[in-house]
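Report on the following structure.
Here the complex is missing a single protein chain, while all its other protein chains stay put.
Chain IDs A, B and C follow the sequence of writing; residue 1 opens each chain.
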Amino acid sequence: MKIRYFAWMKRTVGVPEEEVAPPDGTDTVGDLVVWLRGRSPGHAEALAEGAAFGAAVDQRTATFDVKLAGAREVAFFPPFTGG
Amino acid sequence: MKIRYFAWMKRTVGVPEEEVAPPDGTDTVGDLVVWLRGRSPGHAEALAEGAAFGAAVDQRTATFDVKLAGAREVAFFPPFTGG
Amino acid sequence: MSVRVQEADFDVGAELARVTDGNKRIGGLAVFVGLVREMHVREGYHRDRIDALTLEHYPGMTETALQEIEAEANRRWPLEATLIVHRYGRMEPGERIVLVAVGSPHREAAFEACEFLVDWLKTKAPFWKLEDTPKGEQWVGAHEGDDAAAARWEKK
Partner (left out) sequence: MSVRVQEADFDVGAELARVTDGNKRIGGLAVFVGLVREMHVREGYHRDRIDALTLEHYPGMTETALQEIEAEANRRWPLEATLIVHRYGRMEPGERIVLVAVGSPHREAAFEACEFLVDWLKTKAPFWKLEDTPKGEQWVGAHEGDDAAAARWEKK
């Protein structure tokens, strides 16, 4: 599964993207966030509880209860500021 | 005093503009309308009571109670339809 | 602030460039371009095909009226730049009639002022439209919707 980070989260995590193989039981976006926090202090900071960030599963905005089943790409990013 | 007519009023009156010398006592735009009606059947039709038209005195929109004192140009026209 | 009344068509890109170029305080530019439609569509009234539109105006008064409308928009909103270009004369379907552009630091002010200018110029500037249709010429009547749109900006 490919994980992508955008804007300041990319800098805090330290990489723009990474391939990961989360353990069985990582069913939802929320589960994945919890698991990713353990990968490095940068991950823990970027994905901290209470940090304002959203997610997309296969390029569609997803809430943290969305199931990961079959997902190829999950992205994390701060609130959008385009326009 | 110059009188100008616009849009369909110009065609109904028959001229785009005319010089007139209304009699003493023609104090307001409304007085002028009444007096102009007597100039021709075209005037009477264009300026008929109940017809939807407005006026401007010296190029500023004016209601019929506006005084003519010193006015050089009075215009009559149907409601605006620009834009 | 700028107002122009002219017979010739205008170049939208060039006009807008003049509005914004060199002003780095504009964050949002709201623009309206009014065009001649090939159909006259007014709520259930008539739906005639239009071959051409002729806009008559009151030279002198028109410019003054547009300048007053523009000044009012600048009093009501914090604007960096405003432009009104209105054509007169004969135009065919697809041709541009009017351009209104408003630049402001904030997009909300730009949008509101642009709508205000379009609504007010329709009811407060001395223009009259004559349509050339297959049934002959006919003067466009005032549109109640335009009065309502203009009225929403009247100060209570």
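Points worth noting:
What we mean here is this: a contact is a pair of C-beta atoms (placed from the backbone, for glycine too) under 8 Å apart; a residue touches a chain by one contact, two chains touch by 3 or more.
Bear in mind that the values here come from a model prediction, so they are computed numbers and not experimental data.
Put simply, the hidden chain is in touch with A, C once you look at the whole complex. Summary of contacts with the chain left out: across C:1, C:39 or C:71, the touching residue is C:39. Interface with the hidden chain, as seen from subunit A, comprises residues 4, 6-8, 52, 56, 59-61, 75, 77-83.
As for the chain not pictured, it touches subunit C at residues 11-14, 16-17, 20-39, 41, 93-94, 105, 107-108, 110-111, 114-115, 118, 149.
The rule is simple: only the chains that are shown with their structure count from here on.
Between the CA-based centres of subunit A and subunit B the separation comes to 74 Å, rounded to the whole angstrom. Among the residues of subunit C, none is in touch with two or more other chains. Among all residues of subunit A, none touch two or more other chains.
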